[in-house]
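This report concerns only the one structure given below.
All protein chains but one are shown at their positions in the complex.
What follows is subunit A.
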Amino acid sequence: MALTVSHLVGGYSQIPVLKDISFDVAPGELVGLIGLNGAGKSTTINHIIGLLTPMKGTITLNGVTLASDAQAYKQQLAYIPETPVLYEELTLKEHLEMTMLAYGLDQKQAWERAHQLLTIFRLDNKLDWFPANFSKGMKQKVMIVCAFITNAKLYIIDEPFLGLDPLAVHDLLQLISEVKQAGASVLMSTHVLDTAEKFCDRFVLLHAGEIQTQGTFDEIKTNYPDAGDSLNDIYLSLTGVTRNE
């Protein structure tokens, strides 16, 4: 397993938001992290990328944890945040260069890859611009390009589909399937369920800090035979369950 989260208890303050969460992501697998607002998706992601420290439980990435070797752990990880965050003083070109430096990438190879990606996302003529002034969708594309030049083993993508134009969504899914084929794992949180249903290999459904269910779409459907035919229906019926509680 590339990423293993086991018995994770954690949150921002003393009160745990996540209560004993365990799941894993295999190499070459795209796992969708699904849940309502406040279910704990972002908290889970923040724990995995190392912004939060687990209260209990462990997060292992190809055998290393943050505590055992932070650098080796972070080296394997690329993150695309939900809201694009950029360094105000760096141009697009410098954002890429900064990423290359930070991950210690070979500049020549990385630039080849970068030019490829920039062309796909139609950013290749904006290298000298400050992306801080871009539109939200374009900023998101910058985040995607920065993440995908890193050769990471695990990509963490937080709600990628909102704000991207349909063409970019298509290209992003294409990129994800490419890195999957190369053996990387992808963990993606999203609310856009029809897209998730089509492209994710497995799902982790979070609810109120606990894992409601996980598995492939077929497995989940067997677990909830009355919930409906699509992920959307299952998701809605799970929401209904909470309303009745």
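A few points about this structure:
By our rule, a contact is a pair of C-beta atoms (placed from the backbone, for glycine too) under 8 Å apart; a residue touches a chain by one contact, two chains touch by 3 or more; residues count from 1.
By our rule, contacts and distances are computed from a predicted model.
Missing from the rendering is one chain, named in UniProt as "ABC transporter permease" (options: "ABC transporter permease", "MetA-pathway of phenol degradation", "Glutaryl-CoA dehydrogenase" or "Fe-S-cluster-containing hydrogenase components 1"). In the complete complex, the residue from A:Ala26, A:Ala132, A:Val192 or A:Ala208 that touches the missing chain is A:Ala132.
Checked against the full complex, the one of A:Asp20, A:Glu94 or A:Asp124 touching the unshown chain is A:Glu94. Here one chain is not drawn; of A:Leu3, A:Leu77 or A:Ile211, the residue touching it is A:Leu77.
Listed by residue number, the positions of subunit A touching the unshown chain are 49-51, 70-75, 77, 79, 81, 85-90, 94, 97-99, 101-104, 107, 130, 132.
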